[in-house]
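In what follows, a structure is listed as structure tokens, so that the remarks can point back to it.
Presenting chain A:
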Amino acid sequence: MSYYVIGIGGTGAKCVEAFIHLCAAGLMPDNKTLFSLFVDPDGSNGSLKRAGQLLQNYHDCNQLQVGSTDLFKNDLRIARPDVWSPLQNKPQRLDQFFNYDTLHESSAAHLFDVLYSPKEKQTSLEYGFRGHPSIGAAVMAAAVRLGDEEPWATLRDQISLDVRAAQGAKVILFGSIFGGTGASGVPTIGRLISNEFSPQMNLDRFKLGSVLMLPYFSFDPVKAERLRVDADTFLLSTQSALDYYHRQDELKVCNAVYLLGNETLKPMRSSSIGGQMQENEPHLLELYAGLAAVHFFANDRVQGYPHIARELVNKTSWADLPHDNGFSHLKQKVGQLARFAFAYLAAYHPMLKSINDTGAEYRAPWYINFFKRQKVDLKSSIELELKHLKIYCESFLLWLANVEQSQNDGAGGHLINFNAFAELYNDENGKPDVRLKPPHQFELESFANLLLPITKEQPQAMSLLWERMSNAKVKDSNAAGTGRFVRALYDNCGKISQDEV
Partner candidate 1 sequence: MLKHIGFMVGMLVIALLMFYFAVSFESQYLESLVTTGPDITLDAWRELFSYWAAIGIIIAITAALFWFVLGQWVFTMNRWTSASNKRTVWLILGAAALAAALPGILLMPTVQEGGRLAWPFYLINNLVVFYVSTLLLSPSSFKYIPRGASLVRQWW
Partner candidate 2 sequence: MPPPPEATSKFSPLPDTLKVDLYFDATLSMQGFTQTQTSSTYQQAIPLLERAVIEGWRGGEASFFKFGNDTAPLTGRAFLDAAKPQFYSDAKYNKKTFIERVIDRSQPDHLTVIITDLFQDNADVNQLSAKLKDKFIATGLAVGVLGIRSQYQGTVYDVGSDNYSFGYKSSDKPQTGRPFYLLAFGSHANIAHYFETLERSGMSSFPERHALIFSRFITAHRTPFAAAKLKTATGISEINSTNLVAPGKRQEEIKAFRIIKGKREAIFITDWPYEPLANVLDHSPILEPEVTCWKGEEAGTRELSPVESPAGKAALHVDASLLQNEGSFNRLQFQARLNVNELPAAGTYGYRIVLRPPNPILPAWVKDWNMRDGDIKAWHLKSSEFNGARTYNLENFLGTLSGAVSSTSRPEAGELFVYMKVDR
């Protein structure tokens, strides 16, 4: 069985981001290989870039030989190219895309005129479909060729291999239905893929799922642009999209559909038509989207139409988050990865760097046990593996802080004690933002209490971890090199979690 995740549009990319963090935490049902692909006409989209970097970083960390453990357990194959744009090497205007000029007052031309306004026909699609799914649907339908171009060809071939070998394949699509790319891409790509593999669907060797994000965020309008995404129209767009899907039974091609939304729309910090400026911060609902994908991959069949909601209006707690093994398991795994990242950034990476720069390796018994005795070259490890790991840990903690912060207006977050490692500040536009503290400013006494609520103070938990790491042994013969150290730190961070629970 292989798992395929396709993130469509900026929201889809953020959902993939959340999903990848959940994979890193070991929440997938097994260690099958993941295949990832982004679909977005706006390749410079900030959220997309962030997600793409995360995938590459995850892939680098996955190379660590940590042995048989949950951390980075799923191998990741990133599509080449990792982002597919329907407009790649094609005209950037809708009229040019469909060679409107050559239609010469034909019926096709008139149909085109009825469907699209002159503004829609002539606006550059460089930064996406500007929240106009009608544009996106036409472009997507014309552009996606499963057999012709990469990465679709490889995707198709890989899925074919999986279904022929009877292992099966599961594909999940992430996207919003209130924007442009997602709203147009999810049903279109879903249909194309299901057409390709419908026989296998009938044999239960291929399953398709989609995670559709209903409105959960807003942003200020970009006044200078005439054709733009307008947050005020999200609800209307969503309503009409849902109505369309229902009437056209567009989603019948999916084995599972997950619809997620939030009562309040979280204002995003940046307002942009697209490009790098369109980098929206992570949101709690994307965590739900990731959990939806985990659920899809873990279950072959779901009976009925499950409905999930927060227990309390003003508060999201861990019990509100769904996982087949229970929220405690979810909380424990997220907590373990959070502690791992915290400890690595606050203590272990700085110590390794210090040893690399100045020696005095006796200060860290775990260094001697895992690096010196195992003849692992610290210098090269610092520049490669340990650096990749540092980047991942930073991105994971920042993602957690943002997820928590996304709840602090209105519903009130009660999941992550992010003040231990991050802080709020006002950006250049005066908008509140979250950033990681420098590691030496991390609240070390909160190490055992990175998840809320705090049940038991353990102010010396970092010290206890150090002690355990000093005696740690990794018996897994599959763990090697730097991976043994990473494995030991991860395992011992899990023990701290258990002490708390």
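Regarding candidate selection, all candidates are chains of the complex that A comes from, given by their letters.
Assume a residue touches a chain if its C-beta (ideal position, glycine included) is under 8 Å from a C-beta of that chain, and two chains touch if they have at least 3 such contacts; residues count from 1.
No experiment lies behind these values; they were computed from the predicted model shown.
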Neighbour of chain A by the touch rule, complex-wide, chosen among 1 or 2: 1
Chain A residues touching candidate 1 - in the complex, by the definition given at the top: 346-348, 350-351, 354, 360-365, 368, 372-373, 444-445, 447, 459-460, 462-463, 466-468, 470-471
